[in-house]
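With one protein chain removed, the remaining protein chains of the complex are shown where they sit.
For clarity, chains are labelled A and B in written order, and residue numbers in each chain start from 1.
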Amino acid sequence: MLSTSTTRIAAFTTAVIAFAAMSGSALAQKKYDTGANDTEIKVGNIMPYSGPASAYGVIGKTEDAYFKMINDKGGINGRKVNFVTYDDGYSPPKAVEQVRKLVESDEVLVVFNPLGTPSNTAIQKYLNSKKVPQLFVATGATKWNDAKNFPWTIGWQPSYQSEAQIYAKWLMKEKPGAKVAILYQNDDFGKDYLKGTKDGFGDKAASSIIMEESYEVSEPTIDSHIVKIKAANPDVLLIYTTPKFGAQTIKKTAELGWKPLQIITNVSASVGSVMAPAGFENAQGVLSAAYAKDGADSQWNNDPGMKKWIEFLDKYMPGADKTDGSLVYGYGAAQTLAKVLEMCGDDLTRANVMKQAASLKDFTPDTLLPGVKINTSATDFAPIAQLQMQRFKGQKWELFGETISGDIATE
Amino acid sequence: MELFTNQVLAGIATGAIYACMALAVVMIYQAIDHLNFAQGEMAMFSTFISWQLMQWGVPYWGAFILTLALSFAGGILIERLLFKPLAKAPVLTNVAGFIALFAIVNSVAGLIWDFTIKQYPTPFGSSPFLGSQLISTHQAGMIGVTILLLILLFIFFQYTRMGLAMRAAASLPESARLVGINTSWMIALGWGMATAIGSIAGMLIAPVVFLEPNMMGGVLIYGFAAAVLGGLTSPLGAVIGGFLVGVFENLAGTYIPGVGNELKLPIALALIITVLVVKPAGLFGRPIVKRV
Partner (left out) sequence: MSAAEDVVTEAPAVEAVPKRAMTLGLGTSLVVLAALCLAPLFVKNFIIFQMTMLLIYALAVLALNILTGGSGQFSLGQSAFYAVGAYTSAILMEHANMNYALTLPIAGVICFAFGFIFGQPALRLSGVYLALATFALATAMPQLLKLGFFEHWTGGVQGLVVTKPDAPFGLPMSQDMWLYYFTLAVSIGIYIASVNLLKSRSGRAFMAIRDNEIAASAMGVDVALYKTLAFGVSAGITGVAGGLGAIAVQFVAPDGYTITLAISLFLGMVVGGVGWLPGSIVGSAFIIFVPNIAEGISKGLSGAVFGVLLFLVIFLVPHGARQVAMIAQGLIAKLKN
């Protein structure tokens, strides 16, 4: 008779839920999963605070400071955010260890903004099998936009491939027939850009791209690669590098007295940490695409969003280097999470967090460019998909053209 | 042919970076008889100190001299505080100490000065040198300073009492003590000099690779390779080794089809190992005969 009683209980539970739903605000239903209760929401995070990618550790520190600010203002729907962040040293085995610690020992509600493609790939299967949201990952690989196979993983920034496609399409339109050379970092980041560029050129790829040159992060300088590329004499140089090598490339081409059209990846478009060290006089006319405002760019001095950002930095991260793009990034990502948690209301279950993360409509964090909006849906797990082309002039970027959407789904 | 000449010139320019670092490596090897894995980080830290001094308004050469003095003192201090107590510990424990020092210096620099790259000035300017755009005046200046350092070191080790005493203390500590050399202080002095030379290397390298806490990671590997190739006991060998590594690496990256570009560091290292197998003491090192 077990089956009958089970059915009865089920029917009764359904009735209770239906009743609760109908009674609405009068009897607000509070639902929690591990990591959330009436007073606290526990958010987990991993960052490379040590090791080769330690420059990005600032993102984690910014997010930590952001949630301190939120808590000082009363928290989210009355609950404080408890931000637990661990160091993974940019090593996949360590990432797995730390994420398991977050989920099984600290019992966080979600894992938010873990950084790096290798680390995220290592933890993706685990988090999806545990049904723990892997929210707004800090990498631009295309594979995070795959709601069907990995419903618990969602990206945040525009994908590297879609950005590269934008460059390829722009070149085909504005510089038809130009000979293109690509300098890329030999890792997942560089290879994604390479693929995006080729896809963007389509059947013109073979005739347009005359050289693909890779370098390793361990190389002290990339002078030799630039000398080699110059010998092939391309019209356009696509710079798919991290900031240090981006600055070296712009400086070296100028020293060689060589002036190709240069397009630099958004990752290395920072005024303060790439253009200034490379020398403003060398950087004139360089192109890029952007989705966020640059903290070192004077054109945003009177922007209300950036004023809030500066106010936040002055109070919660005094002494921070405002030219560091990671401060803008961390702020924007943390603000997106705060928005999602706010939308969750009192239903702080992991399923609902995921549902709300996939229901963002025209959300605009303070630090995104005007016109760039965050939109997600049950099938679109790529929150930021818009970019705008920009040209470096004087000491700042000048935006031109319209915001372009570069959404591409995982094949 | 033009590409070949260009790559050789670019290789010499990059090689100057390695040569500079290799000199510092040889210096410490002369003093303590092994390699210091934290040397690159110490050079980076010195460079940051000079940068900070310049931010505070000290002119370039003033900052240069001050940094040199501070690095010399800092090197001695580190030896006295951290490595003298380990003098009796096994060699491998000392190596672990170097790794600990590496971690400390890198982390502290990151906390004080952040990880964003910083522009570093050069006293030589960066216009083309002698009409060639491949070597800038800065790189020419760097080669000049390296050669000057080499000559000074040669004179020091060959003709000064101090230099000879230091060599004796490193290679035959027992005998050196018997003839009245204070071997313990020779080691400290070696640390000081190595750190000072490292700081020069750092200040010359920073304008090319930009200043940031991880700037010496790659450079140190090449510096070691260059010093080992040239022979760890020979400053001249280290400098030549630096230029050879720079040129060879560029040529391997340019002319070995297929994997040359992706594997230029491994190929360069493999070549060095091949040289070592044939000539175990490096190109210019003294062969060592062991006694049972």
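Methods note: a contact is a pair of C-beta atoms (placed from the backbone, for glycine too) under 8 Å apart; a residue touches a chain by one contact, two chains touch by 3 or more.
The shown structure was predicted, so the numbers you read here are calculated from the model rather than taken from an experiment.
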{"item": "Which of A:R79, A:K191, A:K293 or A:R350 contacts the chain that the document leaves out", "value": "A:K191"}
{"item": "Candidate in contact with the missing chain, chosen from B:P59, B:G125, B:G144 or B:P266", "value": "B:P266"}
{"item": "Which of B:T137, B:S171 or B:S184 contacts the chain that the document leaves out", "value": "B:S171"}
{"item": "Residues of chain B (touch criterion as defined above) contacting the omitted chain", "value": "29, 34-35, 82, 85-86, 88-93, 95-97, 99-104, 106-108, 110-111, 154, 157-158, 171-172, 221, 224-225, 228, 232-234, 236, 258-259, 262-263, 265-266, 269-270, 272-274, 276-277, 280, 286-292"}
{"item": "Residues from chain A at the interface with the omitted partner, ascending", "value": "49-52, 54, 57, 60-61, 85-87, 89-93, 96-97, 100-101, 103-105, 116-118, 121-122, 125-126, 186-188, 191, 216, 218"}
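By definition in this document, only the chains that are shown with their structure count from here on.
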{"item": "Whole-Å gap between the CA centroids of chain A and chain B", "value": "38"}
{"item": "Touching residues on chain B, where the partner in the complex is chain A", "value": "2-3, 6-7, 10-11, 13-14, 17, 103, 107, 110, 114-119, 126, 128, 133-134, 136, 205, 208-210, 212-215, 217-219, 221-222, 249-250, 253-254, 261-262, 265"}
{"item": "Of chain A, residues touching chain B in the complex", "value": "50, 52, 54-55, 57-58, 186, 213-214, 216, 218-221, 223-225, 227-228, 231, 243-244, 247-248, 255-257, 272-274, 276-277, 279, 321, 323-324"}
